[in-house]
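Structure record follows, encoded as structure tokens.
Complex shown without one protein chain; remaining protein chains in place.
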Amino acid sequence: MIHFESDYLEGAHPKILERLVETNMDKTEGYGEDPYCASARDKIRKACDCPNAAIYFLVGGTQTNSTVIKALLRSFEGVMDAPSGHISCHEAGAIEAGGHKVFPLPSVDGKISGEEVDKFMKAFLADGNRDHMVRPGMVYISQPTEYGTLYTKKELEELSKVCRAHKIPLFMDGARLGYGLAASCNDVTLPDIARLCDIFYIGGTKVGALFGEALVMPDPDLIPDFFPMIKQMGASLAKGRLLGIQFETLFTDDLYFKISKHAIEMADKLEQGLKDKGYKFYINSPTNQKFIIVDNGKLEELGKSIFYEYVEAYDDGHTVIRFCTSWATAEEDLDKLLALL
Amino acid sequence: MIHFESDYLEGAHPKILERLVETNMDKTEGYGEDPYCASARDKIRKACDCPNAAIYFLVGGTQTNSTVIKALLRSFEGVMDAPSGHISCHEAGAIEAGGHKVFPLPSVDGKISGEEVDKFMKAFLADGNRDHMVRPGMVYISQPTEYGTLYTKKELEELSKVCRAHKIPLFMDGARLGYGLAASCNDVTLPDIARLCDIFYIGGTKVGALFGEALVMPDPDLIPDFFPMIKQMGASLAKGRLLGIQFETLFTDDLYFKISKHAIEMADKLEQGLKDKGYKFYINSPTNQKFIIVDNGKLEELGKSIFYEYVEAYDDGHTVIRFCTSWATAEEDLDKLLALL
Amino acid sequence: MIHFESDYLEGAHPKILERLVETNMDKTEGYGEDPYCASARDKIRKACDCPNAAIYFLVGGTQTNSTVIKALLRSFEGVMDAPSGHISCHEAGAIEAGGHKVFPLPSVDGKISGEEVDKFMKAFLADGNRDHMVRPGMVYISQPTEYGTLYTKKELEELSKVCRAHKIPLFMDGARLGYGLAASCNDVTLPDIARLCDIFYIGGTKVGALFGEALVMPDPDLIPDFFPMIKQMGASLAKGRLLGIQFETLFTDDLYFKISKHAIEMADKLEQGLKDKGYKFYINSPTNQKFIIVDNGKLEELGKSIFYEYVEAYDDGHTVIRFCTSWATAEEDLDKLLALL
Partner (left out) sequence: MIHFESDYLEGAHPKILERLVETNMDKTEGYGEDPYCASARDKIRKACDCPNAAIYFLVGGTQTNSTVIKALLRSFEGVMDAPSGHISCHEAGAIEAGGHKVFPLPSVDGKISGEEVDKFMKAFLADGNRDHMVRPGMVYISQPTEYGTLYTKKELEELSKVCRAHKIPLFMDGARLGYGLAASCNDVTLPDIARLCDIFYIGGTKVGALFGEALVMPDPDLIPDFFPMIKQMGASLAKGRLLGIQFETLFTDDLYFKISKHAIEMADKLEQGLKDKGYKFYINSPTNQKFIIVDNGKLEELGKSIFYEYVEAYDDGHTVIRFCTSWATAEEDLDKLLALL
């Protein structure tokens, strides 16, 4: 059996394990107050060209999303996103459990536009009944999206402009950010993101770490007293240095970018192979997730030797499935996959 | 100026005020434990042909909706409704504040069907990712809907059948139930509702009372220990008898049905008048709310003498507005309205 | 049987019913946007000597407490009160359901002091672990307290001073405020309260109204966008004018103060009668609630002809009970009670 169903199949990049082993018996303060976290923060601030940013390390994506959204919204406000957004459909209702409505806006390829946000805000403001409605209070986007697509710099600039015009924060879920930054067609840099978003995170879980997300607030005053909120949500780690060590390693010698690049090279090769073999793509993704439409008969056969991710029924005879590459994808496994397809 | 913008413009039916005055200096226990509430419960049980029903009196609709939904759902469950459902858009996020997602299903004229509920449930059950999703755990409908339309008995039977097949409760918001029961085309009775729904309420606020909703649970064990939940939500009234007295009066000598009938007669006359004058209807409503499409120029003129409810822009030159009749509509006011239109 | 168990046994002061009857068929906008509410606000602003105050009318006390506290606290903050505070023990956990801890401070006769608040705040600030703790973020007091006792002006000034020094709001629950203002020993006026508290309410339910609490925010900017929060909590009334009419009536010709005075005169007479008959007081209350310690044998006998409120077991042979007078207490009933005791 060969595995291409997700990008969190393995443990961590060996350098990270090495550092965990090396530092294992060091004695440090807990909850992110250790020197490894401090050093990781410095390196991330530099990578983002954002010297004053506040940086927090949280354990996982669902936690980070629900903690940030709860911290930013007032009780009668909701968050706008794409219908395919992670908070809309893969977090078991964590946002609503925190008290907030998720507004799925019209989207294209998993992306929402500044124009749609503006339209939604204006419709809300024009509604005579608005005091009886949930106020749209922030925007959540994923980069890359859940469909592997990317916002261009121009699209982000428009979203950012609209959000600032309406005085609502723009929050980017970067669970797979490395794979977005490394994509051939990408024109967005970390400093761009830090300039255009009000808060975002750099994903570790899917990009080389055992777990962990580095949350960046370019303006450290965006959420005062953030730590007790993180603690209340159970999103901080007692041995916080485990997060610091991982991110310090990822942001040393461009490791984060190099391993992301590898995943993209594998993904590009996978895409070319799929095209060569005549597979039909469900969506055009430039990052590490590839969505294809497969005949159900063929799929049954593939299922005997390949783990893939079921996405949805396409029609009576076809299914949409996903393959993922990652920092850990071995080229020989990819070759085997292509041979099997 | 003439008022037809809503159905809660006036106080209460004079018989209710009379009873409030008569009983004013009686001394009774609070929180619904008084003889008026007991008597009102008996009368409602009879009207519903449901001798074992548990009946609670709550102050308003938003409270009732959020209290019932919070009581029925588990933390990771959500409620299905129509996109135009009151809980979807007119309660400032009360359901989400209680921790639950609202799933707007495809709807026609403000109504959802058993078929759509079944489809949504089956899609959820078929999704390999369902443990990471909000589970659809109940159905909310309004009778009449927010668009004044009605579920037929057959439609309710289908919804009920699907809900029971999936073991999820069917909840009916009857804020305007009287106007539905009195509509000429209606084929649904209170006993039908008690048989087909798991929980529903008979609206007082919009149908003759100062305020108040009578919540009926045909199976009294549906929600054990419901009182402390009502209390926690602030939905009980210290002087609970005020609710009992109002519903006792409404359910004596068929007052609730008679005054609802009046509203429908006025609504029918309004509809005929609008048709005669060539107004175009936005939706075909058989109850006390009439939705018409008006030219914006005409609307500006009407606005000088008539209060109407703005619903939404229809196109660049037209607007959807609503007129309501109620138990309190005077025929002479209606004649004036028709003359002005 | 004779009733002295609570102060919400009857309906409303006859003048209020009269006004409800007179205005019954007026047509007004809903949710507090009517002229009666506007007029009631003006009269209350004058009574509080607080021309810029924002004033909201809510239906009941539990709702008002939970809506205000949720609006004022951040997610990791809690509210300090007396252990006997209504929010601590009579609201079925409404404050916790809104996400917040209630900190019961040491109290004397149901009252907390500026000194205790200051001590608690300082202990919190000194705790090295404070980022892992709930931050005390506001103070809740009742005037009169649940034991019928009163804060003196000096005590309120100290509480206010401490709260302002720590930048936390002081919130007064005035469910029985009229009876406090009318007490012989009281030295606190409505303008004092408006000057010393950041937010407070003037109770209607227990002081002459059918229901309703008038919430006063001397600084209207204390809670921006408060209406959608009220709506979300289900604490607003569709026919909001019912609240406006009641408070307008209560604040016309000093009705609120006159009827409160009557309750106190009855309470003073009750207290004197109890003393004359040798009853032992559990607490010294100058307002409309009297707490006495009764021998259990005697109590059983009294229970045959008098409704009283059980408070708690005092010891094996004695019980603490409460009698209440109110705006509605008839002197002849009081004489009967005293004869029976």
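So that you can tell them apart, the chains are marked A, B and C in the order they are listed, and the count of residues begins at 1 in each.
Here is the rule we use: a residue touches a chain if its C-beta (ideal position, glycine included) is under 8 Å from a C-beta of that chain, and two chains touch if they have at least 3 such contacts.
Here the structure is a predicted model, which means the values were calculated and not measured.
**Q** Specify the residue from the set A:A40, A:A54, A:A92 or A:I193 that touches the hidden chain.
**A** Reading the full complex, the residue touching the unseen chain is A:A92.
**Q** Where the complex has a chain not shown, which of C:G32, C:G60, C:G78 or C:G114 is the residue touching it?
**A** Per the contact definition at the top, the residue touching the missing chain is C:G78.
**Q** Among B:P106, B:P228, B:G297 or B:G317, exactly one should touch the missing chain; which is it?
**A** The missing chain is touched by B:P228.
**Q** Contacts of chain A with the missing chain: which residues?
**A** 3, 6, 8-12, 14, 17, 20-21, 23-28, 30, 59-63, 66-67, 91-94, 97, 205-206, 210-211, 228-229, 231-239, 242, 328
**Q** Considering the whole complex, not just the chains shown, which residues of chain B touch the missing one?
**A** 31, 70-71, 74-76, 99, 131-133, 135, 225, 227-229, 231-232
**Q** Contact with the hidden chain only, please: which chain C residues?
**A** Within chain C, the residues that touch the unshown chain are 75-78, 89-93, 96-97, 99-102, 128-129, 131-134, 310.
The criterion applied here is as follows: only the chains that are shown with their structure count from here on.
**Q** Looking across all chain pairs, point out the one with the most C-beta pairs in contact.
**A** The largest set of C-beta contacts joins the chains B-C.
**Q** Report the chain whose mean Cα position is at the greatest distance from that of chain B.
**A** Checked the centroid distances; the maximum from chain B is A.
**Q** How far is the middle of chain A from the middle of chain C, if each middle is the mean of its Cα atoms, in Å?
**A** A distance of 50 Å separates the two centres.
**Q** Please work out the Cα centroid separation of chain B and chain C, and write it as a whole number of Å.
**A** Comparing mean C-alpha positions, chain C is 33 Å from chain B.
**Q** Where the centres are mean C-alpha positions, what is the separation of chain A from chain B, in Å?
**A** 42
**Q** Which chain C residues touch at least two other chains?
**A** Where chain C meets two or more other chains at a single residue, that happens at 228-229, 231-232.
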